[in-house]
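After the structure tokens below, expect a handful of questions from me.
Apart from one protein chain that is not included, each protein chain of the complex appears where it belongs.
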Amino acid sequence: MTTLGPNRYGKSAIRLVRVDRGAGGHQVRDLTVAIALEGDFDSSYIEGDNSLVVATDTMKNTTYALAAEHLTGSIEAFGAALGRHFLRDSQVDRATVTIDEFMWRPIGDAPDSFLRDRSWTRTAVVAATGDGLSVESGIAELVVMKTSRSAFSGFPRDEFTTLAETEDRLLATKVSATWRYVDGADVDYDASFTAVTRTLLDVFAEHHSVSVQASIWIIGRAIIERHAEIAEITMTLPNLHHWTADLERFGIPNDRQIYVSTTEPHGLIQATVRRA
Amino acid sequence: MTTLGPNRYGKSAIRLVRVDRGAGGHQVRDLTVAIALEGDFDSSYIEGDNSLVVATDTMKNTTYALAAEHLTGSIEAFGAALGRHFLRDSQVDRATVTIDEFMWRPIGDAPDSFLRDRSWTRTAVVAATGDGLSVESGIAELVVMKTSRSAFSGFPRDEFTTLAETEDRLLATKVSATWRYVDGADVDYDASFTAVTRTLLDVFAEHHSVSVQASIWIIGRAIIERHAEIAEITMTLPNLHHWTADLERFGIPNDRQIYVSTTEPHGLIQATVRRA
Amino acid sequence: MTTLGPNRYGKSAIRLVRVDRGAGGHQVRDLTVAIALEGDFDSSYIEGDNSLVVATDTMKNTTYALAAEHLTGSIEAFGAALGRHFLRDSQVDRATVTIDEFMWRPIGDAPDSFLRDRSWTRTAVVAATGDGLSVESGIAELVVMKTSRSAFSGFPRDEFTTLAETEDRLLATKVSATWRYVDGADVDYDASFTAVTRTLLDVFAEHHSVSVQASIWIIGRAIIERHAEIAEITMTLPNLHHWTADLERFGIPNDRQIYVSTTEPHGLIQATVRRA
Partner (left out) sequence: MTTLGPNRYGKSAIRLVRVDRGAGGHQVRDLTVAIALEGDFDSSYIEGDNSLVVATDTMKNTTYALAAEHLTGSIEAFGAALGRHFLRDSQVDRATVTIDEFMWRPIGDAPDSFLRDRSWTRTAVVAATGDGLSVESGIAELVVMKTSRSAFSGFPRDEFTTLAETEDRLLATKVSATWRYVDGADVDYDASFTAVTRTLLDVFAEHHSVSVQASIWIIGRAIIERHAEIAEITMTLPNLHHWTADLERFGIPNDRQIYVSTTEPHGLIQATVRRA
């Protein structure tokens, strides 16, 4: 006997730009949206019955259509509007809306010209169910480096260990972080994103790192302590190794000046820090 | 109060090639390996104590070192050897080994020359714990197309629905599938992979698709029914839309001959089919 | 004083699939096309006069429209039809059509189901001018490896040389090659592509490589000698280094068995071989 297990379907990579042309200058919003539905869809799999299958093309059209009225604030709010819309169909138990937002900043004082700011991508995942909304916010593609105050020593050595201990290494990573909010918090998502990102960067810059693990804890704890609305944060940090170039063999001193930067292989550390 | 939640760390993107030079010709194995450990690592986060932190550099060295003795059969077996190795450290509760294998096929009759066969990537995830091994096998990057016997009709229409019903569309997708085995099954992983892939391709080719959802069910059910060792399979299928080019406006008939192929946006359907 | 120098414009990344549904089975053609025009377009730059600027959107429409009648043979022939079409506008001096063709192979005996064969991409660049057509054909994304009969020794050593000489290295590369035809040759482009690719693979497999440079010469010379229609061939070969893993430090012998495969940095060798 064969049965259907968990399943979801939807539309991904919906690319949407909104431009608002105010008197004081234009505003650009640049999103990639994905919609996924779960619910009473077993018959579409088992019986090939499409009568309850909202077409993914319709999801795409709906995303553009609702952007006119609902993409006026945070991506979390837009995700909520989209999620609630798809819940109106009774066969839908859960509508998950995933949004990436890309930044553009004005060029000089021009009201209508922009440069893509790739410092990071803002992310949100909003799941709408009959019980309400679940919201996860995040940041991705944030590449940062510490050129001092980063060490890695005291680790165990076995027959395959060759890494030297170091009290002063270069630490580089591409941060992905997602966070959830305290139940019932009345969150200003835009303000919260700005503040959490500020803390993340500040603490990254200020702290002394004895390992990527310790850095995650120190940054995560600061975010929990400084931002009362955050219930937990999960950080995923690759360790993008920079090796000191071996120039001594050429008679050239290299006191942590010239590095070989690499991407393969890389460390990968992921942890969640929570409000207890 | 702040606490540490779930966490894991390890090394990713370890690129390894093994060549065995037999009398009858060489054999090439080409893998990308990732190692992730979970266990008693709280002190590394909270106290910055690295005394139990196996360096990810050591994980990389270990992968190459164990390949000499243990990469002689399936990637599942190599993953098991690696997983068990890392479990020997008492602070490790779970060692997860993820392996992608890339194919090379001989050029003609040459014993030592190969062409990279990108028809698909074989995958495995092996998790070793004190309770034993959990093994998941899979296939990825398998791009297939049906040029007839694919339809999509009978779906609901609302105010944002514009998609026309069709009884004859082009269906293209990039298959990702992972499967788990029946408890206690004595699995020949290489033979099982070949057989499951054969079924997947055969049923994809033979069946009439009324939706991607129905295709997943038909293919998944066939795999469960034909392969007694498979307990469940999860398939993730993007719908890579091909739209009939609108040539009628130029007076050129286009009866499903000339298509615009697209990647953004795309449908995305994921479901698990299980042995009951 | 400021003047306009060389310029060209057009449409790129036009994705086109054609399906022909014959009695004996379907045939799939999968192309990416780019069009670029040169000619009397100075006024569009200097005076902002668009009266001679064929819209790139029109180029896209034309590509789909002409595919119905003209994509019945080689991509070189389709490129020629497209190029000639754009030449009909008197302001166009040169129309360059660049086409990549991706392969699909039938799944088993199914007439209408296909698997994307990524062994290589076939390429063509056709330039149409008042003087006629210039055709360049090629192959790309062909990844090959030699596991023996590859050496690199006898190279000069200076103060920065650390590479050991080797008589038996692993050689891996991703071949890009383009070739031009003898003037006036009556070329069957499909047959020529198949034959040239066969020679390229055969000689790659059979020859002893003392360097990538020597390999290019040996392969290129064979292509010139065996294929009377080829006037010259240019090959671009990255040297995708595979380093023997240093396992001896762990007491594990590694006689060219376990390799670290890398992509950064890589050698890059490019040369043209010509019929004299």
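Chains: A, B and C, in written order; residue numbering restarts at 1 for each.
The working rule: a residue touches a chain if its C-beta (ideal position, glycine included) is under 8 Å from a C-beta of that chain, and two chains touch if they have at least 3 such contacts.
Bear in mind the structure is a predicted one, so any value in this text is a computation, not a measurement.
Peer 1: Of the residues C:Ala36, C:Ala80 or C:Ile252, which one touches the chain left out of the display?
Peer 2: C:Ala36
Peer 1: Tell me which of B:Gln91, B:Thr121 or B:Thr262 is the one touching the absent chain.
Peer 2: Of these options, the touching residue for the absent chain is B:Thr262.
Peer 1: Which candidate, C:Ala77, C:Met103 or C:Val210, sits in contact with the chain we can't see?
Peer 2: C:Val210
Peer 1: Spell out the interface residues on chain A facing the chain that's missing from view.
Peer 2: Against the missing chain, chain A presents residues 15-21, 26, 28, 30, 61, 64-65, 67-69, 104, 107-108, 110, 112-119, 142-149, 170, 201-202, 204-206, 242, 245, 247, 250, 252-254, 256-262.
Peer 1: Of the residues in chain C, which ones touch the absent chain?
Peer 2: Missing-chain contacts on chain C: residues 1-15, 34, 36, 41, 44-46, 48-58, 60-62, 65, 89, 152-156, 158, 160-163, 210-214, 216-217, 220-221, 224-225, 232, 234, 238-239, 263-276.
Peer 1: By the contact definition given up top, give the residues of chain B that touch the hidden chain.
Peer 2: On the chain B side, contact with the omitted chain comes from 159-160, 162, 249-250, 262-264.
Note that in this section only the chains that are shown with their structure count from here on.
Peer 1: If you list every residue number at the chain A and chain C contact, are more than half found on both copies (same) or fewer than half (different)?
Peer 2: same
Peer 1: Approximately how many whole Å separate the CA-defined centres of chain B and chain C?
Peer 2: Centre-to-centre distance between chain B and chain C: 29 Å.
Peer 1: As a quick test, compute the distance in whole Å between the mean CA positions of chain A and chain B.
Peer 2: So the centroids are 24 Å from each other.
Peer 1: Can you list the residues of chain A that touch 2 or more other chains?
Peer 2: Chain A, residues with two or more chain partners: 160, 162, 263-264.
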